[in-house]
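Here you go, one structure.
As you look at this complex, bear in mind that one protein chain is not there, while each of the others sits in place.
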Amino acid sequence: MENLVQIALENVNMWAIMPSIILVCFGMGLLLINAFLPRGATRPAMWISLIGLAATAFAVFSAWGNPQYGFSDAVALDNFATFFNVTFLIAAAMTILMSDDYLRREGYPIGEYYPLILFTTAGAMWMASGTDMMTIFLGLEVMSICLYVLAGFFRGQVRSNEAGLKYFLLGAFSTGFLLYGMALIYGVTGSTRLSEIGVYLNAHSSLLNNPMTLAGIMLLSIGFLFKIGAAPFHMWTPDVYEGAPTPITAFMSAGPKAAAFAAFLRIMEYCFFSLKPEWTAVLWGLAVLTMVIGNVIAISQTNIKRMLAYSSIAHAGYALVGMVAANEIGYSGVLFYMLAYTFMNIGAFAILVLAGKKGEDNLTLEGFAGFGYKRPLLGVAFTICLFSLMGIPPTAGFAGKFYIFAGAVKAGYIWLAIIGVLNSAVSLYYYLRIMVYMYFRDGEEDYAWMKVSASVVVSIVVALIGIFYLGIVPGAVMDMARLAIF
Amino acid sequence: MYDYLWLIPIMPLIGCIINGLLGKKFIKNEKVIGVIATGAVFMSFLLSVKYFFQLLGDPVKTHEQVVMSWISVGNLQIDWGFLFDPLSALMLLVVTGVGSLIHLYSIGYMHGDPGYYRFFSYMNLFVFAMLMLVTGNNALVMFIGWEGVGLCSYLLIGFYIDKKSAGDAAKKAFVVNRIGDFGFLLGLFLVFWTLGSEHGVWTLNFVELAEHGHLLGFGGTAVTIATLCFFLGATGKSAQIPLYTWLPDAMEGPTPVSALIHAATMVTAGVYMIGRMNVLFAMSPTTMMTVAIIGALTAIFAASIGFAQNDIKRVLAYSTVSQLGYMFIAMGVGAFTAGIFHLMTHAFFKACLFLCSGSVIHAMHHALHHAHLDDDAQDMRNMGGLRKKMPITFITFAISCVAIAGVPGLSAFFSKDEILWWAFGSTRGSWYVWAIGAIAAGMTAFYMFRCLYMTFFGKQKTNAKAKDHIHESPLSMTIPLMVLGFLALVGGYIGIPAVLGGANHIHHFLEPVFGHAQEAYHIGIKETLHHSHALEYGLMAVSIGVGFFGILVATFMYMMNPDLPGKFTKAFPKFHRAVFNKWYVDEIYDALVVNPTKSFGTFCWKGFDVKVIDGIVNGLAKLIGLISAGLRHTQTGLFHNYALAMVFGMVVMVAIFVLR
Amino acid sequence: MISVYHYMTVAAILFTIGTYGVLTRRNAIVIFMSIELMLNSVNLTFIAMSRHLNNMDGQIFVFFVMTVAAAEAAVGLGLMIAFYRNRESIDVEDINLLKW
Partner (left out) sequence: MSNNLLSLMTFFPLVGMLVVLFLPRESDRLIKSVTLVVTIITFFISLPLAFDDVFRTSAAMQYTEFASWISIGEYFQMNYNVGVDGISLWLVLLTTFIMPIAILSTWNAIDKHSKAFMALALLLETGMLGAFISLDLFLFYIFWELMLIPMYFMIGIWGGKNRIYASVKFFLFTALGSLLMLVAIIYVYYYSVQAGVPFENGFSIAHFASLDIPANLQTWLFLAFALSFAIKVPMFPVHTWLPDAHTEAPTAGSVILAAILLKMGTYGYVRFAIPLFPEAAHTFTPFIATLCVIGIIYGAVVAMMQDDVKRLVAYSSVSHLGFVMLGVFAMNLQGLSGGMLQMINHGISTGALFLIVGFLYERRHTRLIAEFGGIAKKMPVFATIFLIMTLSSVGLPGTNGFVGEFLILLGAFESELRWYAVFATTGVILAAVYMLWMFQRVMVGKLKNPANENLKDLSAREVVVMLPLILFVFWIGIYPNTFLEKMNPSLENLIDQVKSKQQVAMMIEDVEQSAVKVAVIE
């Protein structure tokens, strides 16, 4: 018995979960501290959470090239996880930076906001480093539950309530599918460890045609596809993105989505590599559907926040293309794309946060008329983010798309690549429309009410640096993405 | 030897640049401008004369001078090169000689015009281009001149920029010429390509073309098509059927322009070009035949229109077209020398006629202007009896009239007669060409005398108020008249045919240019006719007779019975209207070419571009928009729909995956 | 003899019932209960398979699921209360502001 405990403890290896431990500690500490802070004093909480993220960053970076495995291989802090962890940290940090003034403006200066973001990030990290269905599930739920709260954070605003509730109900529903899928796979293979499942399925090829396996794979996928926002499981995305507080929308579209991709990628590659041709075929269809639906519906949107929500669906579609390619380039393309998307999307949302006016009633296209002249620097920043979202060089968006489509072409999915670029062409239209309003039309709004605080500026500058760094000299990061995949 | 040959064309260019750049702001003085311009051309003339006499005594008759390379791409090597041989020497004399006179004339004629400097600048530019045309040693340099004269013609026809009709005429001239140029270019391409790819001679140089042209083979398809293309170019430039319509309209320009460009020089460029490429043309009997027939038809057709025109310049214009037809008859039947000879005599008498008419118009215009009348200064019905008021003009006009009518002893008699003789007797000729030519000669005599009578004889029909203000033109205008009149009188004596005991100098002079081709392809008077002087005399007599008949009819109708033309008109109203309206050719062209092109353009723009292409593009955008607006409503905001979509997606995915 | 397939069948039926409930019920709390039903069918599957395979993992998983379900319930009910305060309704038909 003692022996067993010792064996168990030897297998624990706390380093494998060190980043999330730090985050959770900071989060819980912050919860306590909040209790003693006067109401409305959120600034210390912001700083503490930023410090927490910085501390986590150390733990994350130290794991690069130095993989840690723990908990009997239920957790693996390998390069793959680390790459995603960096993405989460950046997303969280940018979100926190843009949130403070926003919360005050909207009348919810509540300190619990920051710990929730930290917990979400921790959950995302578990997802990225989970190598057991249990850890992945746990991470997913930690992340999701925090997000439900964050989406409905403005509890006095019915739109925020609605976003939270919708997200919660549908999220829980999708969790049901995910779990059922996991249960079926467990039933077939007798294990929840990803690598064991893969080995087992590979060894017993008769199971590859077992309806239980196949249904399990699909149900499992649905759980992740829901979080990714792939059609037809995307329907919550626009509503929740629109209703949630803008920084949370930004965060949701980058961090948790990347986490879902991370877990999805790992499960598909670790467990179901034997069925690759089959599931890539399904994902092919979903990728096309997702890109088309996202881009096409975005065209008729007049609320920029909602438009970006649809665009985020489309971007999930592009990233799925990388998964369909299912080769090294495609996978590392997904990694790179998620990082690039984090910069450009959160950068764009940061400007929406500023331009939103109290109550977020200035997010329509009309509201942006003449924005480029009234606020030239912010206008340029927004423009750059939008060009990056379009995928125009030399921005991160282009590099990311190139990476992913290169993977698809290499894998022989020429038509998928063509559909992808055609979708890009469609997407140009609605992104351009924002610029048309910003620069080519004169508006009545004078934006005198706009308060630009240093922290938001930092967040925007980080976004721009990221966009150009990943766009002009993406080599280093692309190479990291290459090294990050299994 | 001929080191300064390049100076001949350059002199007028310098004049053009000086007047063009400095004329308005710095020189201003009309006299100085006129002298610069005239002087420039006159210098060229002097140099041409010098070189001409040098050439006369030179055993080598062909001289080339290459200034520098122009276009050099692979096997296409084009130089800025000049060619001086008897043909270009003669043309140089005509162009610079007549050109200087007309410049001199213009000093007086254009007096007081606000665009004085512009006029002389354009005129000099024209002379430059014309000289490039005649001295170029390859087809491309010639083409520079070819298009250059077209441009100057455009500028000068449209010189009175206030007049819309002038602008229209200018544009028409340019565009119609461009149609000809299209042919010229194709001809160039075909010759260059055929000679090059099949015989390895990549050249556009005239000397080399003359030397190697035979490689194309007598009567070959390529050479026939190429020469027909060239001839299309010639019909444009030289106003032959079917592209003659621009020339009568071109009379909108100032009269010296008409004299220089549309009588003496530019319009003869087509004739010159055929002369220059005589080797190629000689190799294609088909083309030669076409040239002769087109020339004959033009000669008679234009003459017929000349019957009913009342505008003095238009009469002369149609006469020019008709005379050019003569020259093409000559070229077509292989009488190259005769063609060039007629070109020269025509330059004298037609320039003289135009300048006389200019003198008349000038006087009329001043008189009418003085009397504040709006009557048409060019309408012969407003003239009459001017011989007393403008004696010098009258005499020179009359001399030229007699000359053009083919009265023996005057210049045109010799040239025209030689053409008719060749038309009948050449190996490439035939009796019907001769017959048409002879009839046209009679018609020419008729309408020219009609013109003479209406203008200078009879009652003075000018409005009484203006009558007394008509004066003879100043000396600067009458001197050129007199010189040209003199030339029209005696110009023919360099080409008195052997049958009349002449030496036919011009024939011998041009021998080096044309002799080779004529010999090689058996072009000449038929063997059977070689010694039948009687026939030659007989034909001569017929043509003289026809000419006199024309004069008599004109005298009868317009001198003796001035009422007769009116009656005649009434008797055949339709016929008269058709002739008066130039056989409705312009209208036919409008209906067949111009309007369809315009409607096609409108269709392409409003129909195809806007409706079809942009319709598809915008329609696609709209379609996507509609799809978007439709799909948007799938997003109902209702939980149940979303959950259902998920379940539906799940069922489909699982079904596909499991049942695949 | 009740084999693992019977358990599986029951679980599948429960899952379907839960799904059906989610799709048809209008009260958010009932929907949430249906979701709980789905989760419990998963639990049943896990337990059955765990027993069948003689493997503990499934049972551990069930504990996780139950814990998470409890947390979800807490958050979910909180959200519903917040929504109810604003709209005085818990009917999902009333969650309809955000659309198109």
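Lettered A, B and C in written order, each chain numbered from 1.
Operating definition for what follows: contacts are C-beta pairs under 8 Å (C-beta built on N, C-alpha and C of every residue); 3 or more make two chains touch, one makes a residue touch a chain.
Remember, predicted model here, so these are calculated numbers, not experimental data.
Visitor: Under the definition given at the start, what are the shown partners of the omitted chain?
Guide: Even though it is not drawn, that chain still touches A, B.
Visitor: Please pick, from B:L46, B:L186 or B:L215, the residue that touches the omitted chain in the full complex.
Guide: Candidates B:L46, B:L186 or B:L215; residue touching the omitted chain: B:L186.
Visitor: Which candidate, B:L151, B:A371, B:A398 or B:A435, sits in contact with the chain we can't see?
Guide: Within the whole complex, the residue contacting the unshown chain is B:L151.
Visitor: Have a look at A:W47, A:Y69, A:F273 or A:Y439 and name the one touching the chain we're not showing.
Guide: A:Y439
Visitor: In the full complex, which of B:D468, B:E587 or B:D609 touches the chain missing from this view?
Guide: B:D609
Visitor: With the missing chain put back, which residues of chain A would touch it? List them for me.
Guide: On the side of chain A, residues 328-329, 332, 373, 376, 387, 392-394, 398, 402, 405-406, 409-410, 414, 417-418, 421-422, 424-425, 428-429, 432-433, 435-436, 439-441, 473-475, 478-479, 482 touch the unshown chain.
Visitor: For chain B, which residues touch the unseen chain?
Guide: Contacting residues on chain B, toward the hidden partner: 20, 24, 68-76, 80, 140, 143-144, 146-148, 151, 154, 158, 161-164, 166-168, 170-171, 174-175, 178-179, 181-182, 185-186, 188-190, 192-193, 196-197, 597-598, 600-602, 604-605, 608-609, 613-614, 617.
Going forward, only the chains that are shown with their structure count from here on.
Visitor: Graph of touching chains, which shape: line, ring, star, complete, other?
Guide: The chain contacts form a complete graph, every chain touching every other.
Visitor: Report the inter-chain centroid distance for chain A and chain B in whole angstrom, where each centroid is the mean of the CA atoms.
Guide: Using C-alpha averages as centres, the distance is 79 Å.
Visitor: From the mean C-alpha coordinate of chain A to that of chain C, what's the distance rounded to whole Å?
Guide: For chain A versus chain C, the centre distance works out to 25 Å.
Visitor: In whole angstrom, how far does the Cα centroid of chain B sit from the Cα centroid of chain C?
Guide: A distance of 97 Å separates the two centres.
Visitor: Can you tell me which residues of chain B touch two or more of the remaining chains?
Guide: As it turns out, chain B has residues touching two or more other chains at 632, 635, 637, 639, 643.
Visitor: Can you list every residue of chain A that touches 2 or more other chains, as numbers and ranges?
Guide: 166, 169, 173, 238-239
Visitor: In the complex formed with chain A, which residues of chain B make contact?
Guide: 621, 624-625, 627-629, 631-632, 634-635, 637, 639, 641-643, 645-646, 648-650, 653-654, 656-658, 660
Visitor: Taking the touch rule as given, give the residues of chain A at its contact with chain C in the complex, in rising order.
Guide: Going by the criterion above, the answer is residues 133-134, 137-138, 141, 145, 148-149, 152, 155-159, 161-166, 168-169, 172-173, 175-176, 179-180, 182-184, 186-187, 190-192, 238-240, 242-243.
Visitor: Across the complex, what residues on chain A touch chain B?
Guide: On the chain A side, the touching residues are 166, 169-170, 173-174, 177, 211, 214-215, 217-219, 221-222, 226, 231-233, 235-236, 238-239, 278-279, 282, 293, 296-301, 426, 429.
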